[in-house]
Each structure stands twice: as structure tokens, then as C-alpha cells.
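For this depiction, one protein chain was excluded, whereas all remaining protein chains were kept in their positions.
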Amino acid sequence: MAGSIIARIRAWTFEQLDPRARHRPGLSAANRVLSVLILVATAMAILETEPTIELPNARLLTVLEAGLGVVFLIEYVARIWSAAEAPAHGLKWKGRLNFALKLPALIDLLTVIASFAPGVHGALVFRLFRLLRILRLAKLGRLSQAWSHMIGAVGARREELILSLMIGIGLMVGSATLLYLVEGAVQPDKFGSIPRALWWAVATLTTIGYGDVYPVTALGKVFASITALASIGLVAMPTGILAAAFSEAVQHHKATRTD
Amino acid sequence: MAGSIIARIRAWTFEQLDPRARHRPGLSAANRVLSVLILVATAMAILETEPTIELPNARLLTVLEAGLGVVFLIEYVARIWSAAEAPAHGLKWKGRLNFALKLPALIDLLTVIASFAPGVHGALVFRLFRLLRILRLAKLGRLSQAWSHMIGAVGARREELILSLMIGIGLMVGSATLLYLVEGAVQPDKFGSIPRALWWAVATLTTIGYGDVYPVTALGKVFASITALASIGLVAMPTGILAAAFSEAVQHHKATRTD
Amino acid sequence: MAGSIIARIRAWTFEQLDPRARHRPGLSAANRVLSVLILVATAMAILETEPTIELPNARLLTVLEAGLGVVFLIEYVARIWSAAEAPAHGLKWKGRLNFALKLPALIDLLTVIASFAPGVHGALVFRLFRLLRILRLAKLGRLSQAWSHMIGAVGARREELILSLMIGIGLMVGSATLLYLVEGAVQPDKFGSIPRALWWAVATLTTIGYGDVYPVTALGKVFASITALASIGLVAMPTGILAAAFSEAVQHHKATRTD
Partner (left out) sequence: MAGSIIARIRAWTFEQLDPRARHRPGLSAANRVLSVLILVATAMAILETEPTIELPNARLLTVLEAGLGVVFLIEYVARIWSAAEAPAHGLKWKGRLNFALKLPALIDLLTVIASFAPGVHGALVFRLFRLLRILRLAKLGRLSQAWSHMIGAVGARREELILSLMIGIGLMVGSATLLYLVEGAVQPDKFGSIPRALWWAVATLTTIGYGDVYPVTALGKVFASITALASIGLVAMPTGILAAAFSEAVQHHKATRTD
């Protein structure tokens, strides 16, 4: 009888925590609260690193952070415990172990441990370790039902996207080599080797253009202009591939819904 | 009898002001005039803030602005009065109240009031309040029949677009944390905290690249290059989602028209 | 009999010059030669303005330019003369006049006249007038059969694209107003008025980011970051609309070809 109550609590916990168990749009109540806490905790972890922000009450902050750590610890334990509900993971302890050894759960565990590392007054290594709490942000994505659709659409065009990236890297190496040959003698600190010229090529082909490095010779500007025109294609190609992928995913979704 | 004439004037006013009441493409005569007046009034509000522009006749300008304010006041009253024609708002005064309490009408009211706040010679708070007149620009969008189609297409992919934004923010926080660790010691004023490094991450991942902040160490440049490559994906993802959304909207529009 | 020969020459001339008369892909022989001459003439007009380029033989150049001018004059006359072949323009002289009074033919005429204006040694006004020769580049587009398809695809989404532009301008005015309020006091020369702040807003929302203007206060950077995120949407929206338009044009083309 008690076992049946526990089973019902476990089922409810699973429904509250796992987005796959939810059949309505949006987030469950528990996940909505957790999302807000993740955002608050991440904002705190970010602002903590800024020396000009006066900590109003360092003691209060420490208590707050410890409290958030405890909440996320409870969440972690609850997820592992209720993971037995998911048929895909296998039953009971084997299912829980399967779930716990997957990357998302391992990241969860890491961020939980990081919450309890010594803070502001600890050694450098601990402060760096505490920064891992920022990885909690990745949990937000997993809560969304759109996440798996997007992963699916991107994954279906995996090969084309990797090829686009490789074409991009090839363009970068090629234009960096050209500019190294043309500008290397004039600006040795900026174009004196291919790795140095690559910094310019990355900033140019991604259209960021910081402006710390740019060619000054006429021939260098001609080659850089051709590279600049190629940058339009480099941005257009993955965008076009993703647009086609999302179009296809939408139509596939519709077709399966109609059948 | 008089009531019937008024009803006809009201119906005509509604047809002239509300784009939903119009069944032909383009804008009605009244909305065309109002669009031009909104553009003129906004340009005046913008140029007024520039000290090097000599006001040729400040008195004339004040009269002109007051005149525009009166026109927009009349428009506001006419919209509220004729709102009773839209069945969606409910009949008579209840319908008008429904319309008047919605965000677009409230913004209208605010810009009308701002038109009559004391101008150039008024206190700072009034001058700031008068800047709200610039919100009139938002009225232009609502006049277009394409507006609701676009809102519909974007709204249908709301979840994916929000997720893209969150992935983008996650990438920004992640790359800012990395650069803070790598460049923080070398450029403390620019990368000495995660909030400072975030300014660099925003400029890089949106491919703006002001060039006021950029990494100088070899490792920082390697991480920045990876961030730069990720920026292509960050731009490509919402573009692909919107392209699919607009494609779908066009096909849906066609399918419903054919049936 | 002579008339019949002339009619045949006129028909052949029309086929050679007007891309609509061509039923095979690619350019006709005459248009291929003209394309090369347009590119050469434009390159000459561009390079002529650069003072550091030593003119090897100014006399030869003048003769060359005059020769190109004569070729384009003959082309202009031939186009007008053979325009009578296009049924859309109406028959004989009325058809030719219709053709000659349209924008493309008027631009042609202007560039032909500009070719014969006094050159390097002429007065400033003539040298500026001669720059109109660069407009010849616009003729290249019209020669392509893809031109009308693209114009058609873009034209079909005209209203959405104009609305995107207006949303963009609205975003620019809005973010410029915010930055003017926040940064105006700190950087009066750069953000001291809305028109000044607009220069920053244009560079930011189009993701160009020259880096001559950027916010320095914390609040300014927060607003600028939000503007930067909005820039992704501003680029994504017209791209998505055009992607849908081109997809639709391709499918329409296929459907009409199959029927």
C-alpha cells in the first residue's frame, strides 16, 4: 500500500521533471520554477566575477547560493529516482544507472558538486571549479519540447553542415595563405605567418571584422575583397541548408499528423 | 434618421481607419495621409534633438507640432468611436472600452498626450516624455495588411525562435566564461569579469565586431575563432526557422484560397 | 524587296539584343561582346579616378574611350530601331517611342551622352557628368534571363519586404532614442542627439559595426546588447521572406512547366 503511494509520487515526479512525459505544450510547474532558479543562479554566478559590483551582504549571498545548491541537489536525486519510470532506461536500478551515466545527468552532477565548492575566499582552483555552475544553463534547453525537433532537423542535414564548415575552414586557410604571401612583408606582426593571417581570415569570413587587422597594400585589399565576397556564400550556405531542413521537418510533422 | 447618417459616417470612418475592414490591397486614403504625417512628425521629433540644426522659425515649428498633435488626437478619438463597428470588440461602449484598453490604443493615447507636453523650453522630464511621440512609428506597422501575416508566421514558430535565442545566450555566456579565464589576466579592463567578457561575446556572436574588445593571446584567439564559427550557426538558425515559417505561411495561404 | 531584307536584319538585331527574344539559355553573341565592353569601360571609368595610377598613354586612352562611346551609341540606336519588333511596345515609331521613353532606355541615353562629355581636362561638372557612365553596369543585369524571375519573386513579396524594412527603421529609431538618453551625456559628440545615435544604430542593426561609435556605460552596453540580438532578427526576416519567395517561384515554375 505504501509502495503504491510511493509509485504514484514517483510517476508524478517523472511527469513534472521529464519533458517527454508531458503531452501539453509549455513547461510543467516544477520545470517552470527550476528554469527561473537556473536563470537566477546563473546570473549570480556571472555577476559574482565582477569586482566593481559591491556585494550588499556577502553572508546572505553565501546562504542563498547554498540554498540553490540544495534545491539543485534535490532535483538531481529526484531525476535519478524517477528515471525508473522511463521504459527506455530499463527498470529499477539498472534504469537509473543508465540515466545517471548519460552526459546530461553527468553534467547535472558536476554542477551540483560545483555548488558546494568553497567560494569567493577559496583557492583559485575552487573558484574556477565553481564556474562550472554556469553549465546549468544547458539544462534549460533540454526542458523545451522544441529542442528535440531542432536537434532532429539539424541532425538530418549533419553531413551538409559539416561539409559547409569544412569549406569555410578551407576558405580561411586559402585566404590566410594568400594574405600571408602578399601582406607578410609589410605587416609582419599581423600577417607574418599563416596562423597570424588566420586570425584576420576568421574575422573576415565570419563578417565580424574587428578591425584590429586588415590589409594595407593594394593587392592585399583586392584579395581581401574577394574573401569578403566569399564570406556572403559562407554565411548563406549553412543558412540555406538549415532553412531547407526546418521546412522539411515542418512538412514531415504535418504529413505524419494527417495520416 | 440622423442616427442612420451617423452610423454610416461611423462605418465609413471604421473602413478608412481599420486595415482589417479593407478588402483591397494597399492603404485607405485616410491611412495614407496619416502614414505621411507620422513620418513627418517622427522626423521632426528626431531632428529636434540635434543641436547643430538651426531652427529656422521656432514659432512656426511649435505651431506645426501642435497641429500634428491635434490631428493625431482627432484620429485617436475617431478610432475609439468607430471601434464599435468591429464585431470582435463587442457592441457600443463596451466594444470601445475593450478597444481602448488594448496595448495599441494605449500607446496611441500616450503619444497623443506626449504631443501636448511642454517642448524645447520645458523641464528635462517633459522633454523626455515628449520623446514618446517616436512610438507613433509603431502605428505604421499596424496599418499594413502584411503585418498580421508576418506576426502569424513568426508566432507559429515562437517556441523554436525562443529556443534559438536561448542557445544564443548560452553560447554567449559560455564563450564569455572561456575568454574571461584566458584573457582576464592580460586585459583585466576588458575581460576581467564575465559581464565584461559578455560585451565582447555579444559583439562577436552577432557578427557586429566593433573592435573595441578582442583577444590578444594565442589561446584567446583560438577560442574566439571557435566562437566566430559558432556565430554563423547562431545567425543561420533563426533565419532558417523564419524561412521555413514564411514558406509554410505562403503554402497555407494558397491551400486555403484554392479550397 | 530591300524592305524585306531590312526587316530580316531588324528581326535578327532584335533577337541579338533583347534577352526576351532568346529561347536558349545564356547570352546572345552580341550581348556577350557588349557585356565584356561594359565591364572594360566601367573598369576604365573607375580606375581613371585614382591619381596614383600612371596613365601610360593618355592619348590612347582618350581614343579608346571615344571608341567605346561610339559602340554604345550604335547599340542604343540599334535597340531603339529594333524595338519595333516587340509586339508589347506597339508597332513602328509608336513602339520605338514607347521603348525609348522607358527608364532603361533613358539611362542608356544618359550614359551614351556622358561618354562624349569632356574628360580629364574638362571642368568639374563635366567630370562628374562623365561618372554617369558607371550606370552602364545596370545594363548587365537586364541582359540576364534570371533577372525577370528574381524581380518577379521579390515583387511578389513586396509588401512583406517593405514591412521588414519599416520594422528595421523602427528598431533603429527606437534603439537610437534609448542610447541617446543613456549615453548622450557621456559621449555628446557620438550620442548627443538622436540623428547622431542613429549612425550607431544603423552600424549595429546591420551588423556592420565599424567601431567608431559604441556605448561605454554599463546601461548603454545592456541596451546595445539587446539591440545586437535584435539585429539577428532584422537580418533573418528579409532572408526568410526571400527564401520563401524563391522556393515558391521555383515550385510555380515547375508546376506551369508540367501542365
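Just so it is clear, A, B and C label the chains in written order, and each chain counts residues from 1 on its own.
In this text, a contact is a pair of C-beta atoms (placed from the backbone, for glycine too) under 8 Å apart; a residue touches a chain by one contact, two chains touch by 3 or more.
Everything numeric here is computed off the predicted structure, so don't read it as measured data.
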Chains in view touching the one left out: A, B, C
Residue in contact with the excluded chain [from C:Leu181, C:Ala224 or C:Ala245]: C:Ala245
Candidates C:Val71, C:Ala105 or C:Ile134 - the one touching the absent chain: C:Ile134
Absent-chain interface as seen on chain C, which is shown: 25, 42, 45-47, 49-51, 128, 131, 134, 137-138, 140-141, 144-147, 149-150, 165, 168, 198-199, 202-203, 206-212, 234-235, 238-247, 249-251
Missing-partner contacts on chain B, residue numbers: 207-211, 239-240, 243, 247
Chain A residues touching the omitted chain (full complex): 159-160, 162-164, 166-167, 169-170, 173-174, 177, 180-181, 192-196, 198, 203-204, 207-211, 214, 221, 224-225, 228-229, 231-233, 235-237, 239-241, 243-244, 247-248
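Convention: only the chains that are shown with their structure count from here on.
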Contact-graph distance - origin chain A, target chain C: 1
Superposition of chain B upon chain C: rotation angle, C-alpha, nearest 5 degrees: 90
Distance between chain centroids, defined by C-alpha means - chain A, chain C (Å): 42
Centre-to-centre distance between chain B and chain A (centres being mean Cα positions), rounded to whole Å: 29
Chain B, residues touching no fewer than two other chains: 198, 203, 207-211, 235, 239-241, 243-244, 247
